[in-house]
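Working notes for the structure below.
Every protein chain except one is present and positioned as in the full complex.
A and B are the chain letters, set down in written order, and residue numbers restart from 1 in every chain.
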Amino acid sequence: MTVRELLRTVGAMCVSILAASFVVFASLYAAPGDAESVLFGSTTPTDEVRAAVRDQYRLDDPFLVRYVHWLGSVAHGDFGTSFVGGQSVATRLGATAPTTLALVGLAGLLLVVIGIALGVPMGLRPGRVDTVLTTVVAVVAGIPTFVSATLLIAVFAVGLGWFPAYGADGLRGLVLPALSLALVSSAMLARITRASVRAESGREYVTTARARGLPSRVVVARHILPNAAGPVITAGGLLVAALFAGAIVVENAFGIAGLGSLLVSSVNRQDFPTVQAISLLLVVVFVLTNTLVDLAARGLDPRQRRRAA
Amino acid sequence: MTSPLLEIGDVVVDLPGRGTVLRDITLAMASGESLGLVGESGAGKSMLARAVAGLLPAGAARLGTIRFDGAPLSRSRTGRDGARRRLGMVFQDARAHLDPRQRIGDFLLETTPRRARPARLPEVLALLDRVGLAEPRRLLDRYPDQLSGGMLQRIMIASVVLADPALVLADEPTTALDVTTQAEVVAILDELRRERGTGLLFISHDLDLAAQLCDRIAVLYAGTVQEVAAAGALAADPRHPYTRALFAARPDIERRLPRLPAIAGHPVAAYESGAGCAFAPRCDRAVDACGTALPELVGTEHAVRCLVAAPPAPATRREGVTRC
Partner (left out) sequence: MTLALALPAGRSRPRRARGVLGPVGWTALVLVAAMVLLAALAPWLAPYPVDQQDLLHPYAGPSPAHWLGTDATGRDILSRLLWGARTSLGGPALVVALSLAVGLPTGLLAAWRGGLVDAALARVLDVVFAVPGILIAVLAVAVFEPGLTPAVLALAVAYLPYVARTTRAAARAQRDLPYVEALELQGMGGLRICVRHILPNILGVVLAQVPVAFALALVDLASLSFLGLAVQAPAADWGVLISDTSALLQGHPEQAVYAGLAIVTTVVALTFLGDRLTEGRPVARARKEKR
């Protein structure tokens, strides 16, 4: 890949993020609910208080000015002030983001390990085991996160009492949520891995390698797996990014104080600055992952890499 | 023939979902001999090579014996096991048969233990030069997609020769190449074989090419050997109606025909043929008996599997006897 291509990709990414940030800001700006009614609730503020609050939240500025100001502050890590409790949004994000990151990190690890550990043997060995596993994987891929979360709670938390049902206390509290978060995606990754490995195993160069007397494990490790890796890495990256969206559901199902549950409670309380901040953060994560996956896929292909040189 | 290099006895191959693709194959090759295996697509040529190389598709069943270098070959699908160590295979489409992620140098030296590779390098470079590739050293760092099909096939041949095989199986090695490259690649294959005294099983649908290159020719139709003879004898005196038809269907610059005489009907696979001779439905000389029982392959030097085979041409006295 040339520097020019790289710049173009990064440029397209920035445009996407900018466009998304505009949509996020504009849609909430256009929301029918009045910021004042959210801020003051049923109390009627004095004129001075009202003026001060309107000034603080820049409610009287024109739309574009507010947007540009918001964008500028966000670039400096200032996400504004929450409508609820008057806390800085950045502080609230700081308090919840580590939990979400830990949850997604753990789930991502599970997703990659389970997906590949299932998919590779399925792809390499056609037969009865593969048929059974394929069916199991297809069924698991059809279990939505909130269903698996509920069932895991019912069995392992309420039924057997092995894990806490609600609220994360350290790593142990994250085991069930991460498992339920990773389940669907790992089934999807297993399917993709299987298909990719199966396709590569049937290629002619595998016949060549076997005809030259290379042992099976060498053929698999040095030829089949590296060639099958491309689609798996692409899909894996996108699935890990999608875990952030899944976290919205899982955190609420397990009552974990992360970005996802903060987002939903902020939506319910019409706390727009917080909703804006989290939405923007999630969009950036998705667009960034998409771009990175794209770059990684190109970087891993010797043909593409060579063109860069 | 004393202690044949390759001995194929009563080999039958069944493929899952298709049925029998090879039946009653009996062939032998002497050390250093070249045997051409000729037939239309679907005749089972490639399957025979794959059965010898141990590369039959998954689920395929093989009966009969294949002995190579005196040792019987297993029916495993693992490719070159111990007994197949001195067996090399050149495929039709070299580009598809090379790992796109592997540099040429890594490919050529892959079968050499890591420690022995530096010592092997001069030999590799000499060999690449020998197969007609310029700047061998630069070539080692290239990937397959940077090279032409002809170059890749030369590299494939070099990789096979590097393993010092006693027998090379070449499955239509030039079909995917353009005509000028074809001739060069065939010439290289032939020269290397003669220099090193390697046996060659040359698979082709091109009867002329096989006749030029090989000592003997076996004609395959519907998974069975129909006629085997020395290349010269076969060209001068084809006995099986199918072989005759093949020769007649061949375009010839000297003998301008108004149109090419194609063989009537279409070729069948082994599993599609009935009890009798598979060629009978297309044969202009077929008699009733041809449809009922599969004839034996009769003869030693010049063997034919046909009830109504043409008698030996009177001018050239051949020992092969045909029972009619």
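Before moving on, here are some points about what is shown:
The rule is short, and it goes like this: a contact is a pair of C-beta atoms (placed from the backbone, for glycine too) under 8 Å apart; a residue touches a chain by one contact, two chains touch by 3 or more.
Fair warning: this is a prediction, and the values are worked out from it, not measured in the lab.
Note that of A:182, A:209 or A:248, the residue touching the chain absent from this view is A:248. From the set B:85, B:103, B:120 or B:205, the residue in touch with the chain omitted from the display is B:205, counting the whole complex. Touching the chain that is not shown, out of A:72, A:142, A:202 or A:215: A:142 (per the contact rule at the top).
Screening A:93, A:120 or A:282 against the full complex identifies A:282 as the residue touching the chain left out.
In the full complex, the hidden chain is touched by chain A at residues 15-16, 19-20, 23-24, 27-28, 30-33, 138-139, 141-147, 150-151, 153-154, 158-159, 165-166, 199, 242, 245, 248-249, 252-253, 263-264, 266-268, 270, 272, 275, 279, 282-283, 286-287, 290.
Note that in this section only the chains that are shown with their structure count from here on.
The geometric centre of chain A is 55 Å away from that of chain B, both derived from CA atoms. Against chain B, the residues of chain A that register as touching in their complex are 126, 203-205, 207-214, 216, 222-223, 226-227, 302-303, 306.
Interface of chain B with chain A (complex): residues 53, 55, 58, 77-81, 84-85, 88-89, 91, 93, 96-102, 110-111, 143, 145-146, 156, 159, 163.
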